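Please read through the structure below; I'll follow up with questions.
Missing here is one protein chain; the remaining ones are kept as they sit in the complex.
Just so it is clear, A, B and C label the chains in written order, and each chain counts residues from 1 on its own.
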Amino acid sequence: MSENNVVSRYTTAARINHWITAISLILLALSGMALFHPSLFFLTNLFGGGQMTRAIHPWIGVVLFFSFLGLFFRFFTLNLWNRDDTVWMKNLGAVINDREEGLPELGKYNAGQKLVFWGQSILILLLFASGIVLWDVYFEDYTTIDQKRLAAVVHALCAIGAILIWIVHVYAAIWIKGTLRAMTRGSVTRGWSWKHHRKWFRQEVGKP
Amino acid sequence: MTNSWNDIKNTDLVLIMGGNAAEAHPCGFKWVTEAKANNGAKLIVVDPRFTRSAAVADVYAPIRPGTDIAFLAGVMRYLLSNNKIHQEYVKAFTNAAFIVKEGFAFNDGLFAGFDADRKAYADRSTWDYELDEQGMAKVDETLQNPRCAINLLKAHVERYTPEMVERITGTPKAKFLQICEMIATTSVPDRTMTSMYALGWTQHTTGAQNIRSMAMIQLLLGNMGMPGGGVNALRGHSNVQGITDLALLSTSTPGYLVLPNDREATYADYMKPRAFKPLRPGQTSYWQNYEKFFVSQQKALFGTAATKDNDWAYDYLPKFDTSYDVLKMVDMMAAGQMNGLFCQGLNIMLASPDKTKVMTGLAKLKWMVVIDPLETETARFWENHGEFNNVDPKSIQTEIIQLPASAYAEEEGSATNSSRVIMWHWKAADGPGESRSDIEIVSDLHLRLKALYAKDGGAFPDPIVKLTWNYTRPRHPDPAEVLKEMNGYALEDLPDPADPGKVLLRAGQLLPSFALMRADGKTSGGIWIYTGVYTEAGNMSMRRDASDPTGLGIYPKWGFSWPANRRVLYNRASADPSGKPWSERKKYVWWNGSRWTGGDVPDYAPTVAPDKAVGPFIMNQEGTARLFARAAMPDGPFPEHYEPMDAYIANPLHPKVSTNPVVRVFAADAKSFGTPDKFPIVATSYRLAEHFHYWTKNVHDNAVLQPELFVEMGERLAKAKDIQNGDWVEISSQRGAIKAKACVTKRIRPIMVDGKPCDVLGLPIHYGFIGFARKAHPMNVLTPSVGDASVNTPEYKAFLVDVKKTTPPAQPAVA
Amino acid sequence: MATLQSLDIRRRSASTEAPPQIRSTIEVAKLIDVSKCIGCKACQAACLEWNDLKQEIGYFEGTYDNPTDLTPASWTVMRFTEYEHGDDLEWLIRKDGCMHCDDPGCLTACPAPGAIVQYTNGIVDFVSENCIGCGYCVKGCPFNIPRISKVDRKAYKCTLCSDRVAVGQAPACAKACPTQAIYFGSKADMIAHAENRVVDLKSRGFKNAGLYDPPGVGGTHVMYVLHHADKPSLYAGLPDDPEISPMVGLWKGVMKPISLAAIAFAGVFGFLHYITKGPNEVSEADQRKGDDLAGGKHS
Partner (left out) sequence: MAVTRRQFMTVSAAGLAASSVGALGFVGAGDALAAGVRPFKLERATETRNACPYCAVACGVLVYSLGDKSKNAKSSIIHVEGDPDHPVNRGTLCARGAASLGYIHSANRLKYPMHRKPGTDKFERVSWDFAMERIAKLMKEDRDKNFIAKNRDGVTVNRWLSTGFFGGSSLSNEAGYLTYKFVRSTGILGFEDQARI
């Protein structure tokens, strides 16, 4: 740590893991949207055309899945739900309006982050499963056309869900200043920690 | 065909029996669908299997293979006993009223004159008419005489009751009667039935009699010579009609003339029985012209070497002591009596019955020449193909020369379809590699042989050295030039017999009609029935005018239909004795007061008035068609049911004469027939819509459409033998065994024969060990080497087998 | 404007703009009369030959169906069904292949612009150049027709010989068919012809004979005359009442705009939130408190 007045939040490995996931997700969203809506088909050019987009998309999905699996096992214990999260959720309005005073002190993740975590976990699992069903190159013969049709709907719905969650996630990082550096430099300021994740901060400070 | 493919559209009822037109002749079958769709016609299919023809039939009836005569005789009995015959037609145009000689009889399965030692009807003298003092046949117009042909026929078929028909054929009585009723509806003058048959009738030891039975039915119904009527052989190869006309057959010469035999030592001996004097007053008896056709042919073959003094080179023709047909040749080969063999586009190893015998024969040859566009099993019979052809090349001493022939679309010339229409085809491209046309190959061989004999002499060189080959380019004769020779031309000026001052034809001019042929050597013509195909007006086979003025599908200006561009044979019979059409609906050819007219060329002298009472069947001495065949058939003047040589049951009609008594069985094959105790299943062989004989296994797309040999069997049999669809099974007969994949189908059901259920099994023929389709055992391993009593067409269509589950062939079936 | 005068485009997959619609041409149709079909596979052979397709040679699989299913190189196959009822047996033989729906599910499902087009004459054609091989057409099709090639990952199916029709010729299969079980012409003529055929079939005892032109997909440009029009599924599973799957409808219908709207809404919401609420920043006080907490520990 180059500065003394920061708190370490993510290890280098965690950050690499996160960014692989993030980039995969963005690429998946771009390629997926290109194939989802005709007005966005031009995005296939980013991937070398329609055939390439179609071919690459599932492979990126595989990367995302395993990358996310890493994140999942890294963080799932920290994302277990507790009573404070329920309180926090009840005061979501206050959170959005940046009036967090009086809310319980938070651990490493607030309820919103936990929802992002669990939301993406479930959706990525569903996306992976439905994606396999749709991945005709290798798995065409294992499912019926009706199952594939269902998978297509599930895949699209989950993808939209995941994109929406991603938007919330990204926006939160942009809105809450000082957040981004957690994933760029691995550390956050003490003030940020105090303000947003005081319980976690106390724990970090209390560490030997 | 007596009629034509197009004429089928005029029919009211189609009976497909002894054939499977939808699969074997789909584009001809179109005219059945047209008749159904536009003429309200019904379609009846009688077949051991529910075929693709049956799939579009109005009525389907199963039948045990090899029992068609019982069925058809049953139909005759129904028509006669219910008076559903065309009375006036039968009386006037058939020999129904002719009185048959005393002494003619049929008892216990045998006609009069049987010689048990020779296994032949040695004395057929009673198979004829009573003649009067003038040598004319006696008739009883009242049909009262019990020896009238029709009364003898009635007595003969009386045994074929619906119950007996069911007992022999397995066709349920109700179905049989339903079909009889339908057939009977065409006995009226304004309705006709057409019969479409092919190898399902010919390939039996009673083959010719099968067809005769149908001809008799059509005569009883008054359907011969009628539009939408006739007996129509669908035939196999694209030019099998032409090649038959041209007599690439052991004992024939072109135009259905007959090669001399040992009993005809001199030309006079040969011509004597061919005088064909009329048997009724005033009849045409067209074969009286036999000598004109024969002499013209000899002039075409031997030119100036054929003279009156040397009896038109009579001795240049070989004489036969017996028929050297396919079965006979294979028997001789297997006995080591042959040294050389040519196979020009005939894959004998797959095409002949009893493949094991064929193999033995081929291996005993000193040399064989194979001329073919394709690789064949015959050319490679010495090559080891694992289980499918398990031979040791080292032990086979046959020298083989394989010559590449050009094929389809690579040469020009004419061909004759089964409607007897001669049509020209043009060349589109050269053949592959160094391939040559058959014309070039044959010409080269002949010229080399001719040169050898001219130079060195040898055994009787004359016919070879004197054979005409005076084409502009002898090694590459122009097909048009050859067709002109076949058509014939005048060798000298031909004066008009009516007006000697006039010349009918100048020397060198092409004959417009065989009527101008002469027995004095002044005309030449290779095949009289083709005369008119190439006249001074040009090559008629090239005509492509697709107009059909009458709408009856005659197409008179398309190609040239032999004889004399006639499309429906015996068409004079489409008008009643007074020359009026039998009905307006079936109007075809009629007398207009001064001549015969209509859309077709009349099969009759054009200006002979009806009151001259000349019969419409002008080729016959009596001028009528024959319900009673006289001595024309070796196995009886009436058809009789005999069991196939692999007999499933003892013949219920006469168990002591169960099979055809005059069938030729070679000594080598005496023990080659199966019995139902060892082989309890009746099998038949057939063609599939997707393949043509043994050629198309060499065509990728056809191999895609039917890739592998299979054997069809009913669910009952499969269950009894624990066979599932797609299993490998072994099929065995007295001749050998093969493996194939099972096709278990509802389309073959067991039928009740002689009171017990009979299982039928079917095998397609098309597979072998050469080609892109999966390798297979040739199915003719199973079939018997025995043929029809009249013409020795092998009995491929009814034999006994057994079947059991087995393992896949040792060598994987990879193409 | 279409480069081929005879084939104007009516619909185009994954396209936001409608092609020019000013001209009107006759609609064509292929009428497959199952009651005349002899299953000779001439249509299959003609199709393979005309379209230069090289189908792999298979094995006998216990049935006359060869190949056993449609493939990228077999755009039509005959399907044989042995239909037993009581003592009677019928061998129902149906030529299977693209139905050229008026409302084509494949085109609806296709995400690649112009990979599937529907001409004004009714032919639905795959434009291989634009195909991305995603297989959505397979999922969109109510008849299970398109097949994706393992070689070039492009979708293939019957084109109704658009190349032949474009120059005024009948499709290769229709021309070849020996028994006129395949008939080609204007859709109006084909319907009229079918009506005559139905009368003939009824006269032969097929009380339920009829025309198969399923309304669920807006009608088709390949129609069947069936002897048992009340039970199309007898014919090797011809759908009784085909329609584009509701799931495909959902996926390719309302979901598309709603999803985009949701995403846009999320973006707009964030933007508005940011400009109204401003960034969520750490105050000096929080900073100090944080330092204190950490500092206490550190010093």
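Everything below uses one rule, namely that a contact is a pair of C-beta atoms (placed from the backbone, for glycine too) under 8 Å apart; a residue touches a chain by one contact, two chains touch by 3 or more.
Predicted model only: the values in this text are computed from it and were never measured.
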item	value
Sole residue of B:271, B:317 or B:789 that reaches the chain not shown, by the stated touch rule	B:317
Residue of B:50, B:312, B:558 or B:710 in touch with the missing chain, whole complex considered	B:558
Contact partner of the left-out chain, one of B:12, B:68, B:701 or B:759	B:701
Full-complex contact with the absent chain, from B:430, B:520 or B:536	B:430
Sole residue of C:163, C:189 or C:243 that reaches the chain not shown, by the stated touch rule	C:163
Touching residues (missing chain, whole complex) on subunit C	1-4, 7, 9, 12, 19-20, 40-42, 44-46, 48-50, 113-114, 117, 119, 125-130, 159, 162-164, 166-167, 169, 172, 175-178
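In the analysis below, only the chains that are shown with their structure count from here on.
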item	value
Topology of the chain contact graph, where touching chains are joined (line, ring, star, complete, other)	line
Geometric centre distance via CA averages, subunit C-subunit B, whole Å	50
CA centroid of subunit A to CA centroid of subunit C, Å	37
For subunit C, residues that touch 2 or more chains besides their own	none
Contact footprint of subunit C on subunit A as seen in their complex	4-5, 7, 34-39, 41, 44, 49-51, 53-55, 96-98, 134, 136-137, 140, 145-146, 148-150, 152-153, 156-157, 160, 163-164, 167-168, 171, 174-178, 189-195, 201-202, 205-206
Complex contact set, residues of subunit B against subunit C	22-23, 26-27, 29-30, 33-34, 36-37, 50, 52-56, 58, 60, 689-690, 700-710, 725-726, 741-747, 749, 772-774, 813, 815
Residues of subunit C touching subunit B in the complex	35-42, 44-45, 48-49, 54-64, 66-67, 74, 82, 84, 89-93, 178-181, 197, 200, 204
